[in-house]
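Below: one structure in structure tokens.
As you look at this complex, bear in mind that one protein chain is not there, while each of the others sits in place.
== chain A ==
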Amino acid sequence: MAAARVLRAGACCRRRLLSSSSSISSASSSGGRAAERGERPDSAGLGFRPPAHSHSDWIGPPDKHSNLRPIIFYVPPDESALERRLREARQEAQASNQRFWARHNRAFRQEKEEFIYSRLKAKGLELRDESGQKATLNAEEMADFYKDFLSKNFKKHLQYNRDWYKHNFRITFLMGQVALVRALRWLRRRKKNVQQ
């Protein structure tokens, strides 16, 4: 399928690695400089470097805090303005999602611990029982916490939903444009080859 093909970067040559977790400008400048020197910069913070010959993006295991999978984007040397816009949109969306969910999950964990602690204290129990195990509340007792947490974060979620849908549509639309441009370019090249 043409779409599958165009999603794979076709160019060879140098590879600049950009990680999404670091800021875009610093990474790109250091990455660019390192690439010019012929070195491969490390994908800052992610501890993984895709092989040099690979021309596609790489996706990693779920993040500890946000449960989202980080992507290391491939930057082809002949990246067009449209492709750069797409890549930057994806990086921005990834960074924003990462920030939101890491913070949200951390808050959830923390508030849950606090809730369990306060409930156990109210019941007169210790946080850890005799065998050293962490004492837990059953699902019915936790239900109050879940309800409370959901209603507290309702507005935050509404705002996030709006942002996420906007990012998603924008990225998909740009992907469509990039795919179309690449397909047309490929067709034109083929026509030229046939004519020659």
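Just so it is clear, contacts are C-beta pairs under 8 Å (C-beta built on N, C-alpha and C of every residue); 3 or more make two chains touch, one makes a residue touch a chain; residues count from 1.
Definition applied: contacts and distances are computed from a predicted model.
Enquirer: As a check of understanding, state which of "Mediator of RNA polymerase II transcription subunit 7", "Protoheme IX farnesyltransferase, mitochondrial", "Trafficking protein particle complex subunit 10" or "Calaxin" is the UniProt name of the chain not shown.
Expert: Its record in UniProt gives the absent chain the protein name "Protoheme IX farnesyltransferase, mitochondrial".
Enquirer: Of the residues A:Ser80, A:Ser118 or A:Asn168, which one touches the chain left out of the display?
Expert: Candidates A:Ser80, A:Ser118 or A:Asn168; residue touching the omitted chain: A:Asn168.
Enquirer: Considering the entire assembly, which residues of chain A contact the chain that has been omitted?
Expert: 3-4, 7-8, 47-48, 50, 54, 56-62, 64, 66-69, 71-72, 97, 101, 104-105, 108-109, 112, 131, 133, 136-140, 142-143, 145-147, 149-151, 153-154, 156-158, 160-161, 164-165, 168, 171-172, 175-176, 179
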